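Shown here: the complex without one of its protein chains, the others still in place.
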Amino acid sequence: MRPSSSPSEQRAVARGLFDDVLAHGPVWEATSDAAWLQAMLDAEAALTWALADVGLAPVPHAETIAAACHAEAFDVAALGRDATAGGNPVIPLVRALTRQVAPDAVASVHRGATSQDILDTAAMLVARNSLDSIIADLAAATTLLVDLARTHRAAPMAGRTLLQHAVPTTFGLVAVGWAAGIDAASRQLTSVRDDRLAAQLGGAAGTLDAFGGHGIDVAERFATRLGLQPATPWHTERTRVAELAGALGGAAGAIGKVATDIVLLAQTEVAEVREAGEGRGASSAMPHKGNPVAAISARASVLPAPALVATLLSAMHHEHQRAAGAWHAEWRPFTDLLRAVGSGAAWQRESLEALDVDPARMRHNLNLTEGLVFSERVAGALAPSLGGRQAQDVVAAACRSAVAQHRPLAEVLATDPAVAPVLDSQRLAELLDPDAAVASAAELVDRVLASVARG
Amino acid sequence: MRPSSSPSEQRAVARGLFDDVLAHGPVWEATSDAAWLQAMLDAEAALTWALADVGLAPVPHAETIAAACHAEAFDVAALGRDATAGGNPVIPLVRALTRQVAPDAVASVHRGATSQDILDTAAMLVARNSLDSIIADLAAATTLLVDLARTHRAAPMAGRTLLQHAVPTTFGLVAVGWAAGIDAASRQLTSVRDDRLAAQLGGAAGTLDAFGGHGIDVAERFATRLGLQPATPWHTERTRVAELAGALGGAAGAIGKVATDIVLLAQTEVAEVREAGEGRGASSAMPHKGNPVAAISARASVLPAPALVATLLSAMHHEHQRAAGAWHAEWRPFTDLLRAVGSGAAWQRESLEALDVDPARMRHNLNLTEGLVFSERVAGALAPSLGGRQAQDVVAAACRSAVAQHRPLAEVLATDPAVAPVLDSQRLAELLDPDAAVASAAELVDRVLASVARG
Amino acid sequence: MRPSSSPSEQRAVARGLFDDVLAHGPVWEATSDAAWLQAMLDAEAALTWALADVGLAPVPHAETIAAACHAEAFDVAALGRDATAGGNPVIPLVRALTRQVAPDAVASVHRGATSQDILDTAAMLVARNSLDSIIADLAAATTLLVDLARTHRAAPMAGRTLLQHAVPTTFGLVAVGWAAGIDAASRQLTSVRDDRLAAQLGGAAGTLDAFGGHGIDVAERFATRLGLQPATPWHTERTRVAELAGALGGAAGAIGKVATDIVLLAQTEVAEVREAGEGRGASSAMPHKGNPVAAISARASVLPAPALVATLLSAMHHEHQRAAGAWHAEWRPFTDLLRAVGSGAAWQRESLEALDVDPARMRHNLNLTEGLVFSERVAGALAPSLGGRQAQDVVAAACRSAVAQHRPLAEVLATDPAVAPVLDSQRLAELLDPDAAVASAAELVDRVLASVARG
Partner (left out) sequence: MRPSSSPSEQRAVARGLFDDVLAHGPVWEATSDAAWLQAMLDAEAALTWALADVGLAPVPHAETIAAACHAEAFDVAALGRDATAGGNPVIPLVRALTRQVAPDAVASVHRGATSQDILDTAAMLVARNSLDSIIADLAAATTLLVDLARTHRAAPMAGRTLLQHAVPTTFGLVAVGWAAGIDAASRQLTSVRDDRLAAQLGGAAGTLDAFGGHGIDVAERFATRLGLQPATPWHTERTRVAELAGALGGAAGAIGKVATDIVLLAQTEVAEVREAGEGRGASSAMPHKGNPVAAISARASVLPAPALVATLLSAMHHEHQRAAGAWHAEWRPFTDLLRAVGSGAAWQRESLEALDVDPARMRHNLNLTEGLVFSERVAGALAPSLGGRQAQDVVAAACRSAVAQHRPLAEVLATDPAVAPVLDSQRLAELLDPDAAVASAAELVDRVLASVARG
C-alpha cells in the first residue's frame, strides 16, 4: 500500500513562465517543490513507523511524528534558505519537524538516518509518482496510435528515406511503428518503477550502525511502508538512478521520433496530417497557419533529455560514503528529466488526440513522382527474367526517360521493348498500383499490433 | 547457435596510439573495422540462408554467397572510400560481394534488403560480441571484489562523507558496495544482450515488400541464423539502441565509482590501497611514485561515456523511414561507447587483480581524529538518559575540547561530569572500540554478498 | 545607457527548495521569471520607442506603452498558462499589454515584431544582467586568489600528480594557477557580454518587412535603447547563443577545477586548507567534521553545466525561419546554465573568502615521503657528471633503499658511494631543502600574477 504522498492537497505553488510549455501536464505537480517536501516528510514518517515496528521507538512517537509530516505546515523557501549552511535541505527540515513535535517524541525524529537517506528516498517517491503519470500518458498515446494503425492499416502513402520518396508504405505501418517505440519505452519505465525504485536507509556512512542489530529489519519495514523496494544501502551506488535516467532518455527519444514525423507530415507542402482543434496553433497575424503546436512542444520538451541523462550518469562517481558535490548535482537534473519526459508525453497525447489524418492527400503525394516510387517493384518483377543487374538498368533508364519527358513511368514502361515481353499490361498495372504495393505493409501492421498488445 | 563472426582470425589491423589506454582489452578487437566488416558479411550470408530456408533462393546460392562472406577478402579502406557516394559502406560492400560471387548466384545477393538492414544488424552483432567480453570482465571484477569483501569483512576503516572522516565502516562493506554496483550494471547489460539485441530486416521502407508474402518468415529465420532476437522492422524505432546505450552508461558510472575510490584511497596521504605489480605506475623520474595506473585509466576510459550515451539518445529522432543524418551519426558513438565501457571494465579487472589492501593503515587512519569518528556512537548511547538534543550537545562540547586541547576524545569523555554517571569506563571503551563500532557493517556485508550472489 | 530592467523592485517570488544551494547568489534573481518578464517588457517598450524615433509611431504611443511595461502589473502564472495555445508566452503577453494600454496606442504595441524577436531579445537582457553578477563574483574570486598567491608565493607544498606526491611546488603557484583559470574564463565572458549580446528584430520571417523601408533603422534604435549590440536578424543563426554557452561552460570548468582542489586539500588526511566560519559545514551529529560546504556546493552547481552547453549546441539546427521545437528548447537550459555558473561563482567567492590556509601542514605533508619528492632534483644534479640514465638509476636505487629501510632519502644519499664524489653535504642539503626547491615556482608566481593583472 502506498502512503498518501499525493501533493495535490497541498497549497498551490504557481507554475513558472515556461512550465506550461516545457513541464506540461501532471508531471509538474508530481515534481514540484511541494511534492519533494511531502516526499521527504513521508520518508521521515515511514522511518518513525519502522522504528516503532521493531520496538526502537514507542508507537505514540510514530503517531505524533507522522501527524506532523504534512508539507503545508512547512515553509519551502525558508527550508531552502537554511539549506546553505550544511548544503542540503534535510538538515533544516529535521530541525523544523523537531519543533513541530511534542518534546517527548523528539528523540525518535530522524533517528539513525542521515540527510541522504531522506533525500534519496524522497527522490524515489517523486520518481514513482511521476512515472505513474508518464506511463499513463504513454499508454494513452499508444492506444490512440493503435487505433490510427487499425484505421489506416492499408492506406498507401510515400515511404520516405533521407526525406525523399522511396517506396510505398501505409500510414497504418507508420502509426504502429510509432506505437511500438512508445510502448517499448513505456515497458522499460514500468520495469524500472516496479523493480528498481528502492528506499535508501543506511545512516551516516551506510552501516546501519545506529539501529543496533535491527538495521536491516528497520530498512525493510521503512521500504514496505513507502511502497518501495527494500534494499541494502545504495547511497553511493547509483545504478538505480542511472537505470531510471536511461529509461527516461529512451522515452524522450521515442516521443521525439513521433513528434518529428508529425511536424514533417504537417508541413505546408506535405499536409498529410494536422493537429485539429480550436485555437491551438493559430496565428493571429497569419491566419492560414496551422502550427502543430502540441507536436512542436513535445519536441521542445524532450530535446534537453539526452544531456540531462548524461549529467546524471556523469554524477555517478560518488566519492567514498558520500559525494562532495555529485550527489547534490543530481537533484535538479533528476527533476528536470522527469519533467522533460512527462511534458513530452503529455503533449504527445494531446497531439495524437487532435491528429487529423488525410489519406487522400497521402495518396496524392504518393503520385507526385508519377510512378517512380514503384520502380523497385518493377525491377524486382523483371529480375527473374532479365537478371537483377539488367533489370535494374532497364528500370533506371525508364525512370530517366520518364523524368526527362515528364511522362508517367507506367507509360514509359508500357512501350519499353525490354519490359513488354516480360510484363503484360495487367501485371504492370498491378506493380504500379498503390494498393497492391502495400499489401505486405498492411500484413506487417497486424504483426506489430500483436506484439504491442502482447507486450 | 551463433555464426562464426569472431574477428580474431582476420588480418591484423594495428591499434592506434591511444587505443591500448582508452580501448583497452578485448573490446578493441570486437569493435574494430574488421569486426564491423565481418558482422556485415555475416548479415549478408544469413540473409541468403534465410531466403533459401523459405524457398526464395536456391540453396547453392546461399552456399556460394556465404563462402564469399569473409572479411579478409575485402579492402576496408576501399569500402570506406566508396561509401561517400551513397553515404554508407554497405552499398560498395554489396558491389564488392557481388563481384566475388559466381554470376548465377548474384541475384540472391542482398536480395530484398536495404543498406540499413545490414548495418543495423551488424551493429547488433558487434554489440553482442563486445558485451560478451565486457560482461566477462565485470564478472571477474565482481568475483575479486567479493573475495576482498570476505577477507576484509570486519576490517575497520574511516567512513568518509564529503571527503571527511565521518564514522567507522569496514573495507569489506566498501568492497561489497563496489561489487553491488558492478553486479547491477552487469545484470542490466546481460538483460539487454539477451532480450533486446535483435536482427533488423525490412527493405527500403521497412515493409518487407520485396519478399512477397514471406517477409515475416524470412526476417525470423534471418534472426535465428545470427543468434539475435527476431523482430518486426525497427529501423527508425531506436529504443533498442537507447536501452543498450543506457545500460552501458550505467556500467561506466559503476566502474568510475570504484576507480575513483581507489585513486582516492591510494593518495600519498591516505595510502590504504595501492596497485602492486612490476613496472606499472612507476615513474622513472620520480621512483617513489606508485601511480594507480589501472584505476586512473579506468576513469579516463569511462569519462566520455555519458556524453556518448547522450549522442545516441539525441540521434533517436529518425525522420520517416530513414533518417537524414541521425542514423549515420550513430555509428561512431556506438563503437566508442562499447570501447569506453569495455576499456574501463578491462582496466578495472586489472586494477583489482593488482590491488594491495593495507588494513593496518586503515586502522591507523581511522585513529587520525583521536576518537572523534566515534562521537555519533557516544551521543547515541547517551541519548536514552540525557535526551537526544542534550546528548549531542554534551558530545559536541567534548569534541571541541578534545580538538582544542589536542587530547583523545576518550580522555575528555572519561572526565566529563555529564558522561561519567551514564557510561562507565568499560562501556566507553566499547563505544570507542573500532571493532565494536563496525559490527553492524560486518553483518551488512553478508547481506549484500547474498544479494550479489542471488542476482 | 541601460534601461531599468532590474528585477529587484519587483514583487518577491519565493526561491525553491534547492535554489539557495544550486542557484546561489545574485544569479537567481537575474534569471527569475520576474526578470524574464521584465526583460520581455523592456523589449516591447524599446520597440515602441524605436518606432517613435523613426516616425513610425507617435511619441505619445511610446510613452503610454512604456509606462505600462512593468512586470508587477502582469500575472506570470496566467501568462505561462496561456502560452500553451501558441507555444510561447509572448503571445499572451502582447494581449495582456494591449489590454493595459489606452485604445489609441494599441496600434503601436508589438508592431512589426514577432514573438521570437521579443523572447530572444529578452534572453540577451537576462544574460547581460546575469553576466554582470557572474563577472563580479569571478573578479572577487580572482582578487582573493591573487592575495593568497602573494602571501604564499614561496610556501612549499607537495606538487601532486595523479594524486601522488611528485615534486615540490608552492601554494602561491597553485593559487595563481587557479586565478589564471578564473581570470581567463571571466575575460571570455566579458568579451561575449560586450560584443555578442545583440538585440533581435526581424518580424515574422526576419525580413523586417513590416517596417517599410525603415527596418534596419528601427532595429538599430531598438538595440541602442536596450544597450545591446545592433544586429541584422539572427533568429535562426544561433552562434551568439553558442558563444555565450561555450564561455559559460569554460567558466564552469575553471570554477570546478578550483573547488575540486579545495575539497581534496581539505580532506581529513591532507588538511592543508579548510573553510573557516561560523556554522557552515558543521555536522551536529559529527561535530569534528569541517565540511568545505562552499567548495562542495560550487562543484555541485557547475557539474550540470557541460550537458547544458551541449543542449544549447544541439538546439542550433533551427529549421528555416523559425525552429519547430529547438527554439523553445533553449529557454530552460539557457536559464539553467546561467544559474549553474552564477551559483558556482558565488559559492567559489564565499569559499575563498573563508579559506584558511595552513602552510605548516603543507610543509609537514611535503616531508611525508622523507625526501623522495626531491629525487628528481638530485638526479638532475648528478646528470652532468654521471649521465642522465646513470643518474636516474643511482637515485632510483637510493629511493628504493630509503623506502625499504624506512630511512630519510638524505641519509641514504649521504652514504651512497656514487653520490658522495659528486655532491657534497652542503649541495645535498640544498637539493633536499624545500625552500630552495621551490625557487623557480616562486619566480613563476610573479610572472603569472603579471599576466593575470595585464589581462
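Which chain is which? They are A, B and C, in the order written, and residues in each are numbered from 1.
By definition in this document, a contact is a pair of C-beta atoms (placed from the backbone, for glycine too) under 8 Å apart; a residue touches a chain by one contact, two chains touch by 3 or more.
Worth saying up front: this structure is predicted, and the values here are computed from it rather than measured.
Q: Pick from C:26, C:215, C:277 or C:371: which residue touches the chain that isn't shown?
A: Only one listed residue reaches the unshown chain, and that is C:215.
Q: Of the residues A:115, A:207 or A:369, which one touches the chain left out of the display?
A: Answer from the full complex: A:369 touches the omitted chain.
Q: For the chain left off this view, which of B:170, B:207 or B:314 is in contact with it?
A: B:314
Q: Decide which residue listed in C:54, C:85 or C:242 touches the omitted chain of the complex.
A: C:242
Q: Which of A:34, A:226 or A:296 sits in contact with the chain that's absent?
A: A:296
Q: For subunit C, enumerate the residues touching the unshown chain of the complex.
A: Per the touch rule, subunit C residues meeting the hidden chain are 87, 106-107, 111, 114, 159-163, 166-169, 173-174, 177-178, 180-181, 184-185, 188, 203-213, 215-216, 232-234, 236-240, 242-243, 245-247, 249-250, 252-254, 256-257, 259-261, 264, 299, 305-307, 309-311, 313-314, 316-324, 376-377, 380, 383-384, 387-389, 437-441, 443-444, 447-448, 451.
Q: Under the stated touch rule, tell me which residues of subunit B contact the chain that is not displayed.
A: So the residues of subunit B touching the missing chain come out as 14-22, 24, 33, 36-37, 76-77, 79-81, 83-89, 91, 114, 204, 259, 263, 279-286, 291-293, 295-301, 303-304, 306-308, 310-311, 314-315, 324-329, 331-333, 336.
Q: When the complex is taken as a whole, what residues of subunit A touch the one chain not shown?
A: That gives, for subunit A, the contact residues 158, 160-167, 263-264, 266-270, 283-292, 296, 306-307, 310, 314, 365, 368-369, 372-373, 375-376, 379, 392, 395-396, 399-400, 403.
What we mean here is this: only the chains that are shown with their structure count from here on.
Q: Report the inter-chain centroid distance for subunit A and subunit C in whole angstrom, where each centroid is the mean of the CA atoms.
A: Whole-Å distance between the two chain centres: 33.
Q: Residues touching two or more other chains, restricted to subunit A: which are they?
A: In subunit A, the residues touching two or more other chains are 87, 114, 204, 299, 306-307, 310-311, 314, 324.
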